[in-house]
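Complex shown without one protein chain; remaining protein chains in place.
Here is chain A:
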Amino acid sequence: MPCERKPMRYGHSEGHTEVCFDDTGRYIVTCGNDGDVRIWESLDDDDPKFITVGEKAYSLALKKGKLVTASSSNTVQIHTFPDGDPDGILTRFTTNATHVTFNHSGTRVAAGSSDFMVKVVEVSDSSQQKTLRGHEAPVLSVTFDPKDEYLASSSCDGSVVVWSIEEQTQVISWPLLQKTNDVSNATSLCRLAFQPAAGKFLAVPVETRVHLYERGSWDHVGSLSDELLTQPVNVASWSPCGRFLAAGAVGGLLTIWDVNSRLVVERQKHEKGFTVCSLAWHPSGSQIAYTDTEGCLGLLDGLGTSGTGTDSTKAPAAKPANDYDDLFDEDDDRLMDEGLSDANSPVKKAAEDEDDDDFLIPSTGRVRNRAAILNDENSLDTGSLKLGQDKFGDDDDDDAGSSVAPAAAQRPVYDGPVPTPPQKAFQPGSTPAHLTHRFMMWNSVGIVRGYNDEQDNAIDVEFHDTAVHHAMHLTNSLGHTMADLSQEAVLLACPSTDDLASKLQCLHFSCWDTSKEWMVDLPQGEDVKALCLGQGWAAVATSALLLRLFSVGGVQREIFSLPGPVVCLAGHGEQLLVVYHRATGFDGEQALGIQLLQFGRRKRQLMNGEPLPLSPKSYLSWAGFTAEGTPCYVDSNGLVRMLNRALGNTWTPVCNTRETCKSKSDHYWVVGAHENPQQLRCIPCKGSRYPPTLPRPAVAILPFKLPLCQTGTEKGQMEEQYWRSVLFHNHYSFLSSSGYEVDEAAQTQSDKEQQELLMKMFALSCKLEREFRCVELAELMTQNVVTLAIRYASRSRRMNLAQRLSEIALEKSTQLQEDEEPEDEPEFSRDRRFRQTEPYNTRQNEEEEQEEDEEERVEEEDGREMETEETKRRLNPFAKESGFPAKPSLTPIGRVGRSNPFKVADSGKPTSSSGQPRASNILDNMRSSRKLAPLSGSAGKPGKGPVLKPLAPRAKAKAQSTLLQISSNKTANKKTVEAAEPAADLQKQPDAAAPPAENTENKRPKTGFQLWLDENRKIIIADNPDLDETDVIKEAMGRFRTLSADERLSWTERAKGQSGDAADLKKRKRAENEAVESDESNARKKSSSLDSSSKLSAFAFSKN
């Protein structure tokens, strides 16, 4: 017999609880230690009706609209059901009653008490009482014989007694139980039960078994036991059909036996192992409700025993039914033979009762019924379908059995996905409208409370920050049900009534004129469904699928149609979020769509009806914006999702509020979210989804956490932190793109934090020998940090890694340059770090790109003084945090002021540089330092030398020294004179090199180029006789470039052969005019840029 165990939910405070169903099975009724009787419409009823019956309620019984409870005031009282009005006191004891029960017809009530007495009282006339005396200890439990002849009771004195009600005498007494002095000390509550209808057996829980006594003869005819049942049985209860017996035990085991076969048909364990202290069968027999001593309520659903009077049952029930049939048939035969006059014969009883009590009696083993049973399997599905239609949001079909109409059950029905009822429109941050005291809105600005009871129908508006406005108290004569609150206004709306149209009322308290209120009537037949306030506007979604915009002063603005019935609206600044029903969901799912609009100067739609992702079988419970303006929503499963604008407007789950809940029925009611600091503001609600207005709930703060894998490990943790940081700082780019002010400090701070995390992850992967992963991480870093990473890698002797990183560093710097180009068109939707190289549109850009490559090489090869404008621009991003627009500066001072990021790297490296003779030729220099690099490597300093090389451009040092020279060596150095006037960059260095003889004080070794030039000068002059000196050198430069690498190398070797004193000629940088740049230089650069990076790496690492 399969059944589904529903999760337990909080019902009452800790202590003894009892449960029963009402006659129709629509309600579950429980009572508990808190003195309340709660009436649950289903297990998921978050707002059960309750009746307070006393300080404590010990027991309850419900029949025919009368609720009888035993309370701590030593009385047994009646309340009407379901209204809960007190209906008098039935009887009193000298101490509290322990158990009350109705007889079958509901005319009498039996109550057992701690004063050792059992009383039987007529419900209609409480003066007619019968008192059964004889127990010598508190009475544990009482039960009526279905025929009202007998009454059985168990007591703490250890006895189980059967009384004759009329004679008020003991019929029989068994000493079965352990003796105790009080109910609270008893090992078992020993809830006895007479078999309903037939009344053949009396079931008595004794220790771990349930004894069955035959009515009349009072013989012990057998016991029901189960080997798994090791703790005392607390309570026994017959199914309405009398075929099955359910028992709940200490320790939480629930067992159901088929009484005829004495076999266990179902076992369930309480999810927390608490003692089951009460259980009740649904009148249809398809559910069992049970409660435990911790005050929780549970439900077993879909019990196949049902086979209710409507002849419908689930297929799985067929097996026990089968067994039963066999047994029954046998019985039948035998009894037939024996002359079936015996009144106790179950068969006869069943057969007799079947006609008159069709609803309660199961389709017992008639073969003709069995066919019907097997044919009709879908009754429960029909039930859930029906249920789904009248009840929203509860994704279970608890009440299935109860709402099955017999007629529906017999029709063959559609057996497939069931449409979900669409969730109703709601205001995020409000509690349900049916409450008398409710929050109409709780947001970051303040609280709007609605009171709607007999004496008062009012609205209270209170601001978190009293600087906004003082609190307001309004009478709610129009019956407003919806509210929103902003820094400027309170917006209220009421649905239409028979004679009044739906109204929208706005209290524009920030208004500077004297009329601070306006009101708008909606057209006839149109109801406000949802509303929200933004900055300077109000939006209202109506039942006519229209979205109406108003200015906050009451001017009607745009109006547009919604694609579907609205679910909720949310506004923030200039943004409006609309959630609507996109389609019909199936099987508990909602199909919601979302629109995100932006007003203001540039009106546009940012999200165009995309589906809103929700957890399975959940619905939307909150939607809004973070304080920074990122859309964000919460579903009923407690999952918070936030818009990731950097990833094409996708939704990222950022928090699961249910993870922090202690109990299953606890929830967090979200009221707001902040991205900086990262806070989810919500109100913890014990045992419900939303908070009561009193006592005033306190806001708690939950941290965000991305559901990344393995966050227990250090790696996972850092990854989570990193991506969370990235996600939660997306709003900066959005804000700046929409023209808001951005907190620069916080932004750089967050960037720093992210880079630190990356560096940590990098170090971790390094430690774990995950070099590939290191490179992947380096891709995410900014250029500065890559430099650091390179240093780290080289320190830990990972040359291969360092080499790869330097390539990345190169790429990064190129990208940085590119990124600065399209500065005028902000692209907030893409994170700069992940931006791909964008195709260049203009030739100009292309050239620049190549030039940059060239420049890098130049820099890294450490000897070039050429500084073009591009170089300067390139340097800028390094100098400060990336992202500063490059401003070409023509003054040398400007350049000097910039710090060189590579400076750090080179400081530790003695091999080349400022101390070195400053050669004038790039190529030459490259070669000489190439030679030096291996030297330093082999000198046993691999940790330092090699890495730093590529990052050791002398740009800054050069610039400074150049300046120095400009001021001090003017007379001495001819070149400086030339430098005073702007000239093409290329001119300088050949100038410097070509006439070495003139350069008396700066005697330097000749470079390969110089040698080559000496040899080829004539040829060049012959080719271009009209060239002057500088042009000759330019031309020579171009030609030298076209030589093969080997040839150039040989020239360099030759140059080295000729030794020379290291003369220190400092070159100066020079303000350059782009216009002067010749095509030749471009050509040269192009040719050289191709292999620059490979040269670079070779330069840095090849010898290691």
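In this section, a residue touches a chain if its C-beta (ideal position, glycine included) is under 8 Å from a C-beta of that chain, and two chains touch if they have at least 3 such contacts; residues count from 1.
Here is the rule we go by: contacts and distances are computed from a predicted model.
Selecting from "Nuclear pore complex protein Nup85", "Aminotransferase class I/classII large domain-containing protein", "DNA replication complex GINS protein PSF2" or "Protein SEH1", the unshown chain of this assembly corresponds to "DNA replication complex GINS protein PSF2" (UniProt protein name).
Contact with the chain not shown here comes from a single listed residue; of A:R681, A:K715 or A:R791, that residue is A:R681.
When the omitted chain is restored, the residue from A:D219, A:D415 or A:D465 that touches it is A:D465.
From the options A:S444, A:T542 or A:S636, the residue with contact to the chain not on display is A:S444.
Seen across the whole complex, the unshown chain contacts chain A at 444, 446, 463-467, 681, 695, 698-699, 701.
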